[in-house]
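Structure record follows, encoded as structure tokens.
Only one protein chain is missing; all other protein chains are in place.
Residue numbering begins at 1 within each chain, and the chains themselves are lettered A and B in the order written.
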Amino acid sequence: MVVQKSISFRTSGRGSHEITSDVNQLVSASGITQGICNLFVLHTSASLMVCENADPDVRRDLETVMQRLAPDGDPAYIHTTEGPDDMAAHARTVLTDSSLSLPVQQGRCILGTWQGIYLWEHRTHPQQRKLMVTIYGE
Amino acid sequence: MVVQKSISFRTSGRGSHEITSDVNQLVSASGITQGICNLFVLHTSASLMVCENADPDVRRDLETVMQRLAPDGDPAYIHTTEGPDDMAAHARTVLTDSSLSLPVQQGRCILGTWQGIYLWEHRTHPQQRKLMVTIYGE
Partner (left out) sequence: MVVQKSISFRTSGRGSHEITSDVNQLVSASGITQGICNLFVLHTSASLMVCENADPDVRRDLETVMQRLAPDGDPAYIHTTEGPDDMAAHARTVLTDSSLSLPVQQGRCILGTWQGIYLWEHRTHPQQRKLMVTIYGE
């Protein structure tokens, strides 16, 4: 059994946004109780992350780490069409995940106590982001 | 057909620990001969990796690389509650994988000659780590 739905979010610019309850609503509505929930972002400047959900400073520090690994406005970048955050956003996406497969049990994603599912916007300005959610199992 | 089992490991502190045979035992016991085996770590300071399994120096060098990308005790970190390795461990997890989907054929994971599956502990002290293993197919 396979259920597929798309889901859209308006981001508020760079930063990570928790989507755990949005995903679990789709899993619950699918009628699938045991299996896998696959999330896929249909963009190359936003990604998915499983992250600590208790202290928001963790996600602030992740921005610091990412700013070092793929700095905005790096003079070495050739692809600068859409501004200083353009290429940085592609690199951040490649260093994290476009696709995420989560176990489903009793009609919801199984997560650890401190885990949340996040959509991570890497562009500095707000964007419309679409995810494909594929739930399969029994 | 979906078979789901959890599996726990006591890590010995930071470093990667091969779990290929543990995973293959679960795959074999599931009775599923062809499909996918999904692994998911229920923690935000440990991750999964497919890595070269012949020379342990590869995994030592990966620690060196990670120590540069997400240094312990970085003065820029705000989240320092549990010590200098706390935020570094979250960042290492985000840069690697919480979820891994491996092809299954003839009742075991298909891996290249030099590939092993590893649980990667990013905290410096030993921890109890739980994985959810979901095997599905025919």
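One rule holds for everything that comes next: contacts are C-beta pairs under 8 Å (C-beta built on N, C-alpha and C of every residue); 3 or more make two chains touch, one makes a residue touch a chain.
Bear in mind that the values here come from a model prediction, so they are computed numbers and not experimental data.
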| item | value |
| --- | --- |
| Contacting the left-out chain in the complete assembly, out of B:S30, B:S45 or B:T96 | B:T96 |
| Interface with the undisplayed chain - residues on subunit A | 2, 4, 38, 40-44, 69-70, 76-79, 81, 87, 90-91, 94-95, 97-99, 101, 130, 132, 134, 136 |
| Contacts of subunit B with the absent chain, listed as residue ranges | 34-36, 49-52, 55, 57-58, 60-62, 64-65, 69, 95-97, 100-103, 105, 110-115, 136-138 |
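One rule holds for everything that comes next: only the chains that are shown with their structure count from here on.
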| item | value |
| --- | --- |
| Whole-Å gap separating subunit A and subunit B, where each centre is the average of the chain's CA atoms | 20 |
